[in-house]
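Got a structure for you, questions after.
With one protein chain withheld, the remaining protein chains of the complex are depicted in position.
Which chain is which? They are A, B and C, in the order written, and residues in each are numbered from 1.
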Amino acid sequence: MALNGRDVISLTTDKLSADAVSESVTCASCGAISLFIGTTRDHFEGKKVVRLEYEAYVPMAELELRKICSDIRTKWQSVRHINIQHRLGVVPVTEASVIIGISSPHRSDSLEAVKFCIDTLKATVPIWKKEIYESGEPRWKENKECLWADGGKDPKC
Amino acid sequence: MALNGRDVISLTTDKLSADAVSESVTCASCGAISLFIGTTRDHFEGKKVVRLEYEAYVPMAELELRKICSDIRTKWQSVRHINIQHRLGVVPVTEASVIIGISSPHRSDSLEAVKFCIDTLKATVPIWKKEIYESGEPRWKENKECLWADGGKDPKC
Amino acid sequence: MNGFVDAQVSVLYFAKSAELTGLKSELITVSSNVTSVQLWQHLEEKHPRLAVLRDQVVLAVRQEYVPLSEQPLTLREGDEVAVIPPLSGG
Partner (left out) sequence: MNGFVDAQVSVLYFAKSAELTGLKSELITVSSNVTSVQLWQHLEEKHPRLAVLRDQVVLAVRQEYVPLSEQPLTLREGDEVAVIPPLSGG
């Protein structure tokens, strides 16, 4: 881990705040903070989504998030602070389900690291989302990044 | 411009807020918001920076920022909302000088568009930063992205 | 006797697997030498509705992912095994 680098990971039922994440990764020697905010959408295949519910295998999710932090620090050694917040429980539409904040002296590192972080999170962190629609059966979603989801399987295999 | 896409541009002496930018680009049909926050550093070549001062050729800066928005919408047609805030006047160290927020249905578009936006802003928008040090002469900075700065010139030309 | 002892382990169910079994967790006793495929078959026998997940599930043993395979799991008494349907975090 970089000198004084801080990894903050949080799985919470509270509303997420971009300012709180941004402040927690701010550092006096960094010029760049990159943030990614995943928000919940209001429609899926023409059905109106009324809310989302997230659940996690909490201790393992934290473990996998720590692995992502460690991988980021191997790939982008100038990264300073990392904060990954994922919301659990009921999330109203348009509210943030995930916020990732990463600081670095130069912007390309934090921008690339944020992209890697959200891509990897979707593939490896045991968290699940259920969409509840105005009408029709609720549905557990599947990330295409997840290797054992239908969408993640190589059709040629 | 995409259906209902909103370009918000602001040059302001007020403190910038990541939450305000994030909220202004939130949309019910977008899953992704990418933010870039440029912060002011506390050191330059071993000298302690006490504050920064930004000035802009305001109407032309707004014009150039609008051109960037228009270029983003040509390159990433799924981009929904764009908000670019740049602070002017005195900016204390570690506070944000620029915040860019872009929303899109899929995250790769907003992530790439944010990177393009900050890269292009540094190269083309008439804004200048002066660093004031604890000791020694203040210094006007030069972005290496600016084609007519010393750092922007091809050394072989 | 194959030289392997039985181990009581807790099985955690998440997302769709929790809905299909109606359980968040349960204790089961299996051979410590069971493979992940055999363990899955055992869970399917107890909870036939899990069959719909067969081609898109992995297990986590002691919080590490384990695909369904013929590798022995070398379970220890008290281990935690989780049923991991396709992820949808983010």
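List of remarks:
Basically, a residue touches a chain if its C-beta (ideal position, glycine included) is under 8 Å from a C-beta of that chain, and two chains touch if they have at least 3 such contacts.
Quick caveat: nothing in here was measured; it's all calculated off a predicted structure.
Shown chains touched by the hidden chain across the complete assembly: B.
Seen from subunit B, the chain kept out of the figure touches residues 38, 54-57, 59-61, 63, 86, 97-98, 118, 121-130, 140-143, 145-146, 148-152.
Definition applied: only the chains that are shown with their structure count from here on.
The distance from the centre of subunit A to the centre of subunit C, each centre being the mean of the chain's C-alpha atoms, comes to 26 Å.
With each centre defined as the average position of its C-alpha atoms, the distance from subunit A to subunit B rounds to 24 Å. Shared contact sites, meaning residues of subunit B that touch two or more other chains, are absent.
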